[in-house]
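The complex appears here without one of its protein chains, the remainder shown in place.
Up next, subunit A:
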């Protein structure tokens, strides 16, 4: 082992081998780029790509292939393909997972709660059939919520395959919310309600009509402050096979004695009463009936109050409803497609989700509630 032996060792084996390997990899890379589009002719891949659109103009309920930037400004991309959608074959059945039915979860997002997201990710309906849609106001709070949301999405969508949602759409509202404060007390003041809920209705409609795609079978409205639901929420609600179905929205709290308890939260799900009808008939065309205010006793049958605890409790017990709340609400897509939306104006003296139930009724769809099936609202 003469230390001054400066001759190059004959280590050509390794170099040549590496060279050849690199060459093969390089040629393979070039080749794979050239044949990448042709690769989708494989039938197994095509079925997968049915869920993946070719271009970003596609319905937001599916992912899309990133488009290669073409060098040069005058380079012309091939025109988007003609896509046929068979809406006759679309089902919304009691067993959505068996029929691979697509669910669109829509959330008007004012604040981002990590508990909301973790609850969403914990839903055990196959995530590749779930698309998410969010709309956030363009306020400081909305910006913060959007940033937090994007971070959460980034984590989930780059996480394990089974956790990833089919697609996510974030919209920024094109109108200003009437009240900047999301403060609980301010928000629930009666005089602010009409304006607030009209704005909310507009946000819901904007979200709904731009994200509902030709593949969507069900729309689940889930408020951003619903932080606890059973993981089987979608399957459970869909199993009743109703056009519109609402679980009971409760809230966990700690009472004065420091004990945990639950109390009803959403009073917008109700069955109509004669008194309320009478009140409505005496109202001006632009006035609305509101629920849960002492100034306006409507004597409606509230679902929030119909819950049974103990041995009586039956999660599958149904009650017909005339007004629904939007905290959690599962709707067959055909209801929305027929035109049922959230009226941002007094519709039969009802507004937003309650007006939606009325409009659906006018289109011959009935709403039902599950008084003993709970979802939980965030406690501020």
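Everything that follows uses one rule, which is that contacts are C-beta pairs under 8 Å (C-beta built on N, C-alpha and C of every residue); 3 or more make two chains touch, one makes a residue touch a chain; residues count from 1.
We adopt the following convention: contacts and distances are computed from a predicted model.
Novice: Can you pick, from "Translation initiation factor eIF2B subunit epsilon", "Mannan polymerase II complex ANP1 subunit", "Trafficking protein particle complex subunit" or "PAP2-domain-containing protein", the UniProt name of the chain not shown?
Specialist: "Mannan polymerase II complex ANP1 subunit"
Novice: If the hidden chain were put back, which of A:121, A:153, A:280 or A:318 would touch it?
Specialist: For the chain that is not drawn, the touching residue is A:153.
Novice: Sort through A:64, A:113 or A:378 and give me the one touching the missing partner chain.
Specialist: Within the whole complex, the residue contacting the unshown chain is A:64.
Novice: Who touches the missing chain here, A:139, A:206 or A:235?
Specialist: Per the contact definition at the top, the residue touching the missing chain is A:206.
Novice: Across the whole complex, list the residues on subunit A that are touched by the chain not included here.
Specialist: 2, 5, 10, 12-13, 16-17, 20, 23-24, 27-28, 31-32, 35-36, 39, 42, 44-45, 48-49, 52, 55-60, 63-66, 76, 79-88, 138, 150, 153-154, 157, 161, 164-174, 201-202, 205-206, 208-214, 336-339, 341-345, 359, 362-363
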